[in-house]
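Note that one protein chain of the assembly has been removed; the remaining protein chains are unaltered in position.
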Amino acid sequence: MNQLMTKEELNDFLEKEFPQVNKNFEILKVSDKNFSMLMHISSEHLRPGATVSGPTMFLLADVTFYLATLSIIGPKSLTVTTNCSINFLRKPNEKNLISEARILKLGKTLSVGDVLIYSEDIDEPVAHASLTYSIPKD
Amino acid sequence: MNQLMTKEELNDFLEKEFPQVNKNFEILKVSDKNFSMLMHISSEHLRPGATVSGPTMFLLADVTFYLATLSIIGPKSLTVTTNCSINFLRKPNEKNLISEARILKLGKTLSVGDVLIYSEDIDEPVAHASLTYSIPKD
Amino acid sequence: MNQLMTKEELNDFLEKEFPQVNKNFEILKVSDKNFSMLMHISSEHLRPGATVSGPTMFLLADVTFYLATLSIIGPKSLTVTTNCSINFLRKPNEKNLISEARILKLGKTLSVGDVLIYSEDIDEPVAHASLTYSIPKD
Partner (left out) sequence: MNQLMTKEELNDFLEKEFPQVNKNFEILKVSDKNFSMLMHISSEHLRPGATVSGPTMFLLADVTFYLATLSIIGPKSLTVTTNCSINFLRKPNEKNLISEARILKLGKTLSVGDVLIYSEDIDEPVAHASLTYSIPKD
């Protein structure tokens, strides 16, 4: 799969379209094989038990798969999630999160794949999400 | 199923344990048959297309099923989500959201059920989530 | 939602299009509010532990939601499942299964909803599936 957007273009897109949240996210790697992001964790993302909340991990999975899809199809901001199934595997530390996306199908109307989420200082993944995005017609 | 926590006790619990988010939520109804909440939507919850973001609806589903479970088992704050599958059905308005939880199984270690999410001014549900929570041992 | 197919028309459709499996299934109720089926369980559907296998419950959920959708849109046999998330709640008996479908969204291209599965002689549901079907263009 060829890319239509570079790391810089995706960061600009995020800043322009999602000004509420973009400061928490950083795109680490964009290539035809890999798409990876970092999420800066602060007190608003924590929950009882000295850990990161589930909705925070869902947010990172959702943003990661959205941008991984846009990196291939271009800046169609109205691409929307239709389904996400997420398994929470281990308790993350109160540290930053790292995500890795894999696109399993990219058709004209749907993008389907999954995202692994890691907590800094833990080798094994803390969450795994499968996502489907609906791509608007041009 | 008998309730161990009233609406007032759940609101106090939310304020004490989740000070970051509690101001957005209001518990509407707690009975042995019904559990319903309202989420106040503001600009931070919106996304391109004049609609509410997917992670916002996930957050409401997660909080709703968590509190519906605690209303029966009592204030075990370390109860954690292990799985959530969410379908986004329709585009919400830029209005408040309302949720309704249904518990399908409440065992010693797991609570399983689903949540329907409605947008004010739309009759049909905008999202449907199935959730599993793991209940810690006493 | 108005129905385009009656119970008899759906039974005929099942017999013609799915001759391998139709003898196991019986449609109990078809109305604009309710869609319910019965699956006859025999030794081929069992697994260790004196219970019905997970794939058997998946099959019933899948057939039920397929026919519930066709009862409204008509006999479009190429309608296909795109996603299913199923939770297994309790161990069924070695008895027949009963299913109840609920359609949450029926658009031009997608049908989304859920199915509860019951085991004869157990009051509470044994499984809960959320399904998405893709509807072919005419």
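When the chains are written out, they are named A, B and C in that same order, and each has its own residue count from 1.
Note that in this section a residue touches a chain if its C-beta (ideal position, glycine included) is under 8 Å from a C-beta of that chain, and two chains touch if they have at least 3 such contacts.
Keep in mind that this is a model prediction, so the values were computed, not measured.
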Candidate in contact with the missing chain, chosen from C:Leu59, C:Ile72 or C:Leu106: C:Leu59
Identified contact with the non-displayed chain, of B:Thr69, B:Ser85 or B:Ser111: B:Ser85
Candidate in contact with the missing chain, chosen from A:Asn24, A:Thr51 or A:Thr132: A:Thr132
Residue in contact with the excluded chain [from C:Ser36, C:Thr69 or C:Asn83]: C:Asn83
Positions on chain B where the hidden chain makes contact: 82-83, 85, 110, 132
In chain C, positions touching the absent partner: 17-18, 20, 43-44, 46-49, 54-55, 58-59, 62, 77-78, 80-88, 91
Chain A, residues in touch with the chain not shown (by the definition above): 83, 85, 87, 89-90, 104-105, 112, 114, 116, 124-125, 128, 130, 132
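As a working rule, only the chains that are shown with their structure count from here on.
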Interface residue overlap between copies chain B and chain C, same or different (over half shared): same
Computed distance of Cα centres, chain B from chain A, in Å: 23
Residues of chain B whose C-beta touches two or more other chains: 83, 85, 87
